[in-house]
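Every protein chain but one is kept in place in this view of the complex.
Residue numbering begins at 1 within each chain, and the chains themselves are lettered A, B and C in the order written.
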């Protein structure tokens, strides 16, 4: 950490600052310039509160050199983390496709879709039981009932299940869920992060809709610092000024995350744009950018032609996406297995 | 709601759409143009899922005419809502100043600050007990202990207290808190919104850091639709590309909210910029823009000169802000009382 | 265009509005609802000023159904536009790679790089002569001298050249440039757009750093409406809150543009992130998303090791990117030729 001290600071204040810094357990290197005085903090600064330092009245500016996360940091864990769920591996040279309906609606629906996506190559089944909705008047999901239906689909197809948790009160309900999802709106629900950090199962952590990559990794750190090292990151688009897409998929985040962390990174191209016709090109782009997997919405409602255009693909369209993905995978040294 | 149907849509699909719309309990007016066909939905469309409609494959676009919120909507509640907390009124021509430390640190600290801000004119005491922090390694607040200290300060000074709740598990702990704050990161923690919607006490709902005004009002609607009509909105800055301030205070939101809703609206100028030297000008600007109150961070740490420059004001600076606010209040027909 | 009129509007005002609308040459269909009155405008509304309509005091809201651009609109020009530059085709199933130095520095430099990138497969040579720089104290390019050096490189290698124009005063200087670039900061320099719209050569129109896709197409429309139909669009990243990359590459824009317009679309992965190590993954992602070409910065400065890490690739790295791109091209039915 580099602290730039204001010129004309009083010596007494400077001494107090240096004393305080040393109390944080680091060494201080002082560099005197013509216009400023710079303190170089040497040692483990990851637990020093940079906002507090920046707010001190003799500090002109402060800059972190090291990253503020440890468990998630590739510097301290150079090898890719491999997370195995029901025999399917995330990370390394593995590639997994998670698929399923946006919301679980009925036993028939979820089982039909599960079978269809499994046949095409999906290895995990997704489905919303608890649904975060902007409006209290929108369908809130089948909740506990939805979890039961997912478990039936798992029994029927053998596919591990992925579904979103929205409250610390629901931890017990999720004991049979294979991959517990933290949604974008809960990425900084810190009390929930701490609780899932105590669970003995992998967590799928979606990026918040206006969160930086560093904040995202700090949320992973919340989970990991409680003991749960099995975190999979999921890019799902960020909020920008562009109105044509619901969110702007930030694919540069993939290669950046691959440098910064050892955790697996997947992409949700369905929620990112909200437009099913963009799912295929953005899936291929995600694979090319280095993603470790995809999470894709699929529905099976051939009779209700009204919904064809949703962010969900039909099973036939999904099958086509998987086939195309398979062509790109060798280029990035990954394999579905 | 206006639905624009794609040209060349099949008649069978159009009939299905019209049938579905009528099942939602509204009338349909069909307008045929040379390039498009427009359905005007007549009646209560507030519970129709606009995303679902937009995703239908024969729909080119859809536009809501009415707002998707009811309880919070000024159209259905033209009079300002007045919320009284410990004898202090928010809304109408009333103006309140909430002040106190960022975090509750000790009994001495919180009581000293409470007395100081009360003497200057603050009517409610704020203080963080549960602290949302980006890093798991940053101070997380005194938690239950912090609540106790706030209650002691209330006992000592008679000031009602405001503090943030971060988990549905903590509802019982907050039974003696006078104004329960939902922080920016929890603005779309829908399970928490529902629970505080069942509480019998007013809620201070901060704007999410990248949430639109409409999403904010929908979150108020979550609380209100559970029965709790006492919601105070608090603008605290939004995330933009500008790096000099932590957030960009969106003061245009104040007059807009005054049109859209009957709920009181206050501003937190301390968190918005993160710079204490901007608190005074932005407080005055907030009053001028029509805010019903301010929430300001004040600390009392004359010995620890290190922290003078924080987002918190000293009691002396706070006193100066209150005095300046008092000069502007008559201009906007408001009164501290 | 759909105009929603406020309820309680006076009949005289409504009549005036309807009369005004008809004067714009379109028919009006009136739809009366219980809460509002909707006017459907039938005919060519592309030249009606939507902001003006929205500002009328009896108008609650207004929504365009058709797009506000004509020349650039795929609806009126369903076939891909193919633009040929020195025998190299952009658009359709063609794929081109433009490469070269960020700034032209010397004859030796630009010719060496030109030869290197041509050998790897680049078909056009890029190089900055006039450089838009945030600071007046930064190097502003060799200007006219830079253009001469580019022309020498063209003579030497046969490669058509691409370079940025920054002023209407420079139109004559660009008479031998093969593809005239409008930079991001000039995307809404409307006087410049009009002038290049009168040129008899193709224009490379970069997306503005905070411009929507629709605004970008409107800028293409400025050029095309002056008679120059040969516009190539170039996505180069948009400004967001994420600090790790200089800009956020918006790859969803590629498939969206392919729906909305018939113009070729290429991607500049070098400027988007400002990080050379992201150029390869983002190049592959761009191809996968459907881009018609790439524009990549390459330098040749083996002795000056200081600059290795720039947004520019070395010739060796560039060669590797081209080889990887060639593996993906068949997947998207494109070919370099």
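Just so it is clear, a residue touches a chain if its C-beta (ideal position, glycine included) is under 8 Å from a C-beta of that chain, and two chains touch if they have at least 3 such contacts.
Predicted, not measured: the structure shown is a model, and the values here were computed from it.
Trainee: If the hidden chain were put back, which residues of chain A would touch it?
Mentor: Those residues of chain A that touch the unshown chain are 2, 4, 27, 29, 31-36, 38, 40-43, 60-61, 63, 65-66, 210, 239-241, 243.
Trainee: Under the stated touch rule, tell me which residues of chain B contact the chain that is not displayed.
Mentor: Touch set of chain B with respect to the missing chain: 210, 212-214, 238, 240-245, 248-256, 259, 272-273, 277-278, 281-282, 284-290, 324, 327-328, 331-332.
Trainee: Go through chain C and note every residue touching the omitted chain.
Mentor: Where chain C meets the chain not shown: residues 12-13, 16-17, 20, 46-47, 49, 51-52, 55-59, 68-69, 130, 132-140, 166-169, 185-186, 188-192, 194, 209-210, 215, 218, 221-222, 225-226, 239, 274, 276, 304-311.
Basically, only the chains that are shown with their structure count from here on.
Trainee: Hey, which chain ends up farthest from chain C, C-alpha centres compared?
Mentor: B
Trainee: On C-alpha atoms alone, could you tell me the rotation angle mapping chain A onto chain C? Nearest 5 degrees is fine.
Mentor: Between chain A and chain C the superposing rotation measures out at 180 degrees.
Trainee: Between chain A and chain B, what distance separates the C-alpha centroids? Give it in angstrom.
Mentor: Spacing between the chain centres: roughly 27 Å.
Trainee: Once you find the CA centre of chain B and the CA centre of chain C, what distance in Å lies between them?
Mentor: 39
Trainee: When you check chain C against every other chain, which residues touch at least two of them?
Mentor: 210, 240-241, 243
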